[in-house]
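Apart from one protein chain that is not included, each protein chain of the complex appears where it belongs.
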Amino acid sequence: VAIDLNADLGEGFGIWRLGDDDALMSVVTSANVACGFHAGDPITMQRVCEQAAARGVAIGAQVGYRDLAGFGRRRIDIPADELTADLLYQVGALQACARAAGAAVAYLKPHGALYNTAADDQDQARAIVRAASLAGDLPVLGLPGSALAVAVEAAGLRFVAEGFIDRAYTPNGRLVPRTEPGAVHHDAALALEQARELANGRVTATDGALLAMPVHSLCLHGDTAGAVELASAVRAALEGDGIELGPFATP
Amino acid sequence: VAIDLNADLGEGFGIWRLGDDDALMSVVTSANVACGFHAGDPITMQRVCEQAAARGVAIGAQVGYRDLAGFGRRRIDIPADELTADLLYQVGALQACARAAGAAVAYLKPHGALYNTAADDQDQARAIVRAASLAGDLPVLGLPGSALAVAVEAAGLRFVAEGFIDRAYTPNGRLVPRTEPGAVHHDAALALEQARELANGRVTATDGALLAMPVHSLCLHGDTAGAVELASAVRAALEGDGIELGPFATP
Amino acid sequence: VAIDLNADLGEGFGIWRLGDDDALMSVVTSANVACGFHAGDPITMQRVCEQAAARGVAIGAQVGYRDLAGFGRRRIDIPADELTADLLYQVGALQACARAAGAAVAYLKPHGALYNTAADDQDQARAIVRAASLAGDLPVLGLPGSALAVAVEAAGLRFVAEGFIDRAYTPNGRLVPRTEPGAVHHDAALALEQARELANGRVTATDGALLAMPVHSLCLHGDTAGAVELASAVRAALEGDGIELGPFATP
Partner (left out) sequence: VAIDLNADLGEGFGIWRLGDDDALMSVVTSANVACGFHAGDPITMQRVCEQAAARGVAIGAQVGYRDLAGFGRRRIDIPADELTADLLYQVGALQACARAAGAAVAYLKPHGALYNTAADDQDQARAIVRAASLAGDLPVLGLPGSALAVAVEAAGLRFVAEGFIDRAYTPNGRLVPRTEPGAVHHDAALALEQARELANGRVTATDGALLAMPVHSLCLHGDTAGAVELASAVRAALEGDGIELGPFATP
């Protein structure tokens, strides 16, 4: 089965840009496109969809809290029904952009604080699932073992697990919290090695043990120094290993 | 052929309400639903779509400038391609809400300053038409004789002309500008009489002449004193006249 | 010492209104003016300041989270330094409006979810205090016994305790949570009686005991049915009791 490479794209707003969309688009197989609430503006969404369609990259709805000022990185205690409506709205907007480009939205991925909240908060996790369901039973991309994963599967939708090439894993297979030392692999070689492990369904934990970590997609970053180079190196290494790359979902 | 009664609905935002949506929903055959840029929030959009679907009322995308502070009543000089993207985004968001309610968006109607600008400005008119086209070749509801009407028909889409029951018409069939005396019929009886004329394809101009005014829809208002009562009276009068009422478009 | 009557004013946004500002302005001695982040627009702020200045009503900065869609009622996990900056920005904007009206901002009061969060969350409480300090050592109006009260006094600023005429108090002097039955006095006569008690520094708790509850201001509401009538009745009753009414702070 093919491994998917996903990254966040279209995360500018108006005159402001973030990351190198063009470079990333040539690396990923799935593009998480920001939908306007925490980042992303309509004309950028349209253009990213056109590029993705031209390259055969799958389009995902990168949905988040209504929080341009905080880039969706601030947890917001929003009632579940309002959250569902906010997310459905975002997905619908992106669906129109995708259709205009001759494509379609293939999945949903929560962004930032919503991603983190949905790892533990069942109400918000279920609100996300309900939006994915109302938007056409979209697959959901996220953290394995999370409340979101449970809620997605309970609803009969498809959950797609992603792995992080630059985050350390605990012996029981969870991400080391960012507040702890060693949580992030700043060394590109280490990240590259972890990418190759994850592409084979494994990861080396902080205690040196090799864990099973069955993920279908690897999350790449594009907005930090050296990120695009690392993403390209990951793609090249996996291709060199003979691993098939491709989107996990086509609409 | 049936006459359509359209009105603006869902024009609140968050805690704020505008007009009596419930009352209007029982009068109209087409609901112009605000899509979040000048008014309208996602959960309200969802609820209005559910109500419309339950009553067989057609759902239209009431699209406008990104201008919550000005309720879309301020003309904005936005480049045509950015305007198209903004409108496509709004329509897509509403389409998702409509689909979730088992319905679909049947038409597009520009709001406020965008409506007025599109009466004369060919660039903005064409930007609207392009959004309607990209969103699935939606019919466009608007002012007969406007630049928008011309642009819609030039693009091969369906233009639906609406009449105003409470606005005076000049001898050559245009609306008397609001800045002139007598532009608005504040007398409900006069508005009611004009509604009956328009439903028969005619209107009495300011010089007393009876003009041909072939309109397919009558625009009702809901946000002024007595507006809902007038709207109900219009519906009752037309029904009493044996005129068939119904949406002009079903998706 | 005079008792202050405070209420939220200027809580509309653009075309949308909330509550009856004109009526409330004739009742209160302090107006908590919304500053644009959760409600309130600049021209409304200017007008409310002019009215307050004309009537000798004290102007307070009703500051909140950046959350128009949620009316500031959603807790947001924002870093303390960013919260301070957001609040300082809001106070400064209102200060300019007040100065233009020949008045000044006399105090700060957090709104909605920020008010509730600051009752327990020391980081956000201190962020509010820092904004009050940077904005000119403004007094802070809030809940007695809260983390905010502690933080204000620790910083050497003036904390002003307010009482709620329509909320039940527990035997240990806290508000009964809204989720519990009997939390809110829906009976106007009961609220009126509690107002008279609070104006004398006492309140009857849910167990019938009469507690000392030294408050300097009573919080009135204006956005619910009968609220303005109740507010007027409270004022009339206190005046009838010979209690002096007046703002707790003049800049």
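The letters A, B and C name the chains in turn, as written, and every chain counts its residues from 1.
The definition used in the following text is that a residue touches a chain if its C-beta (ideal position, glycine included) is under 8 Å from a C-beta of that chain, and two chains touch if they have at least 3 such contacts.
This one's a predicted model, so the numbers in the text were calculated from it and none came from an experiment.
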Quiz item: Hey, which of A:4, A:21, A:41 or A:121 is the one touching the hidden chain?
Solution: A:41
Practice problem: Taking the full complex into account, find the residue in C:18, C:34, C:76 or C:93 that is in contact with the omitted chain. | Solution: C:93
Quiz item: Of the residues A:18, A:104 or A:188, which one touches the chain left out of the display?
Solution: A:18
Self-check item: Residue among C:5, C:52, C:113 or C:135 touching the omitted chain
Solution: C:135
Quiz prompt | Chain not shown, touching residues in subunit A | solution = 12-18, 39, 41, 68-71
Quiz item: In the full complex, which residues of subunit B touch the absent chain?
Solution: 66-67, 69-70, 74-78, 82, 113
Self-check item: Absent chain, residues of subunit C that touch it
Solution: 36, 41-43, 45-46, 81-82, 85-86, 88-97, 99-100, 134-136
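Everything below uses one rule, namely that only the chains that are shown with their structure count from here on.
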Quiz prompt | Mean-CA-position distance for subunit B and subunit A (Å) | solution = 39
Practice problem: Report, in whole Å, the distance between the mean C-alpha point of subunit A and the mean C-alpha point of subunit C. | Solution: 42
Quiz item: Considering subunit C alone, which of its residues make contact with at least two other chains?
Solution: 69-70
